[in-house]
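One structure below.
The complex appears here without one of its protein chains, the remainder shown in place.
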Amino acid sequence: MKRSNEPFFWLLFGAGGMVAALIGAGLVLVTGLLGPVNLIVPGRAIDYAHAHAFAAHPLGKLALFGVIALILWHSVHRMGEVLHDAAHIGAAVPLRIVALLATLALGWILLAI
Amino acid sequence: MSERRIRIEGLRYNPEKDTQPRLQTYDVPFTDDMSLLQGMQYIKDHLDGSFTFRWSCRMAICGSCGIMVNGNPRLSCETFLRDLLPGPVRVEPLENFPIQRDLAVDQGRFVDTLASVKPYVVPAQEKPLSAGPHRQTPEQLAAYYQYSQCINCLLCYAACPQVGLNEHFVGPAALTLLHRYNADSRDVGWSARADVANSEGGVWGCTLVGYCSQVCPKAVDPAHAINQNKAKSALDYFGLRSLLGGAR
Partner (left out) sequence: MSEIRIYRRPMAARWWARNPTYRRYMAREASSFLLFAYALTLIYGLWRLGQGQAAYDGWLTWLASTPALLLHLLMLIAMVVHAVTWFEVAPKTMPKTGLPERAITLGGIAAAALGSLFVVALAIWWGAWR
């Protein structure tokens, strides 16, 4: 019986799912709903100076990389399952390649800030 | 007082005559205390002797009478006609299994996968008879007791879409028994069944739909049995089998 390689991706899926569950809603609120319209969260919080200060700091980079990469790996695992369950398409491998490319792009972008 | 009747639509398939199944309708008189199984027995005894279905104990312990009732996996002996009013009641064979005849399915897939999980105690060390019986504390018994209550009724296989989608998936009841024996202190533990558990058809075939645990008539909770072993399989994958407590 062939051993599955799922565990590696499942651990990433689990970590990303936990991060998204614990802070995901707050992140969407800050970056996409409250911050941009200066409601409750001041618009200053996400203006160029503040966003750059956060992303330029090594800890800020680490936090951004960790959170975004984990959400990437969590979501592609589940999207693969949806395509398998609803459309009988085995897309796990292409999706992992997409996640890898996005992770590399994220790292590149963060290092450049 | 006039007799109350309920309409039962049964899937019919005669392998010697039919190329595909069809539905046949029966009007069945009933009383409040009648189970669906009794309604089906009325059909067989009075309306259509060819109507075929499995049953035995009539009390939800043998696991023989599993069918689809209005699209949901149920034991016909434990389903009451009064709860299905006004009808019609659609009875079909268990989902995800090939049909042998009418409501009887071919259970071969389950029988084969059950054998593959070694559903018996694999002792950590061979004890001679003279050593006497194994002893277990109440806590050791509690670790596996719930998962030993399975009556092999296959409702969980009918409920699980991964059984339908993935022909290699070992399935809820078999994986639950895998866990039941791993969790038994008399058993050697994880290593005895790791190859099945770690495969794509093992715990990794489950996507935690959870319907299996909802339909189980014995509250075995197969979803829990399977998914608490994903972490164990992951530890095993990274060579940390020794951390699995009790496993050898």
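Note that the chains take the letters A and B in the order they are written out, and that residue 1 is the start of every chain.
Following the convention adopted for this analysis, a contact is a pair of C-beta atoms (placed from the backbone, for glycine too) under 8 Å apart; a residue touches a chain by one contact, two chains touch by 3 or more.
Note that the structure is a prediction, hence the values are computed from the model and not measured.
Remark: the absent chain touches shown chains A, B in the intact complex. Residue A:R78 is the one among A:R3, A:R78 or A:R96 that touches the chain not shown. Only one residue from B:P15, B:P29 or B:P123 touches the chain missing from this view: B:P15.
Taking the whole complex into account, chain B touches the unshown chain at residues 13, 15-16, 18, 20-21, 71-72, 95-96, 98-100, 106, 161, 164-165, 207-211, 213-214, 221, 223-224, 227-228, 230-231.
Looking at chain A, the residues touching the absent chain are 17-18, 20-37, 40-48, 50-55, 64, 68, 71-72, 74-79, 81-82, 85-86, 102, 105-106, 109-110, 112-113.
Operating definition for what follows: only the chains that are shown with their structure count from here on.
Our note on geometry: chain A versus chain B, Cα centroid distance of 39 Å, whole angstroms. Interface residues of chain B, counted against chain A in their complex, comprise 161, 165, 195-196, 198-202, 204, 207, 230, 233-234, 236-238.
Interface residues of chain A, counted against chain B in their complex, comprise 1-8, 10-11, 81, 84-85, 88.
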